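Of the protein chains in this complex, all but one are displayed in their positions.
Right after this comes chain A.
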Amino acid sequence: MTPAVSFTKVSRHFGTVRAVDAVDLEIQPGEFFAMLGPSGSGKTTCLRLIAGFEQPTAGHIRIFGEEAQGVPPYRRNVNTVFQDYALFPHLNVLDNVAYGLMVRGIGRAERHKAAEEALALVRLPGFGARKPSQLSGGQRQRVALARALINRPKVLLLDEPLGALDLKLRESMQEELKILQTSLGITFVFVTHDQGEALSMADRVAVFNEGRIMQVGTPQDIYQKPRSRFVADFVGSSNVLPPDFVQRYAGQRRWGSLRPESIRVARQAAGEGVQARVVALNYLGSATRLSLDAGGLRLHATVPAGAALPEPGEHVALTFNREQLHLMEEGA
């Protein structure tokens, strides 16, 4: 199968800054693909390379098998939902959504009908006559989505589209985006710095750092089997364990990662397991997060709500199943 988007050794340098550095990537048709990373990690530049706003310094980008080099944004069958939505302030919602058809010379009646349908798709029927300034953040986001979908793109690019929304709205939009993507069958490429968002929505996730992809995989892979310390740390604040520690429990001198929820905390100090002292407790609602000091090694453990909690300063014993301890690659 031809990949929807493929990067072959793609680099984009700005002066001496390597925003994207020799990235290889394949995104499959119909996939919900997330690019996850801290700000400045190159994920947005990758998105702009696909959209055609940036040209690679080296390497090749193919969109459904076609070389993208030299193809301007307006001739790519790819549309973008911008981070700031970029709705045209001088046009009403209907004309904003119909813009892509208007510049293609589609007649007024026909394009307005299509725009109405697109608005209904994002659950904003009847909002056509309003100006973007009269809409809430969540509504603007939907208009931007409808506008990007009206040209029936093969790939939809979303640049941190939920970043400006409040938590409640973000959660419902995550769900809606996922449903929309499944029903339309369009390839979604989604940029985010929120690991929770990436894990909950994407079919596959690429973790970016300093212009490179650190790991690509399903959310389960990324979460449970981080390949490097960076991934373990960035995706879900895992406990990163040094080789000395890992050798004692797994017999191999490698870096390891252990999820906070995999650690069991026993209140009797003399028991078997890793001896640690409770430094602090953070109440999270569904669980309580313990900060622990195990002989100089700082660890985190989560205790589900309802379980008995130790006091700060108390000595505890930590145990975990050997298979929960994930070994990272050599030299990671």
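Basically, a residue touches a chain if its C-beta (ideal position, glycine included) is under 8 Å from a C-beta of that chain, and two chains touch if they have at least 3 such contacts; residues count from 1.
Note that in this section contacts and distances are computed from a predicted model.
The listed options are "histidine kinase", "Cysteine desulfurase", "ABC transporter permease" or "Glutamine synthetase", and the UniProt record of the chain not shown names that protein "ABC transporter permease".
Considering the whole complex, the residue from A:His60, A:Arg104 or A:Arg248 that touches the absent chain is A:Arg104. Touching the missing chain, out of A:Ser6, A:Ser41 or A:Asn79, is residue A:Asn79. For the options A:Arg18, A:Lys113, A:Lys131 or A:Arg264, the residue in contact with the chain missing from this view is A:Lys131.
Although one chain is not shown, part of chain A still touches it, namely residues 51-53, 72-75, 78-80, 82-91, 99-100, 102-104, 131-133, 147-148, 151.
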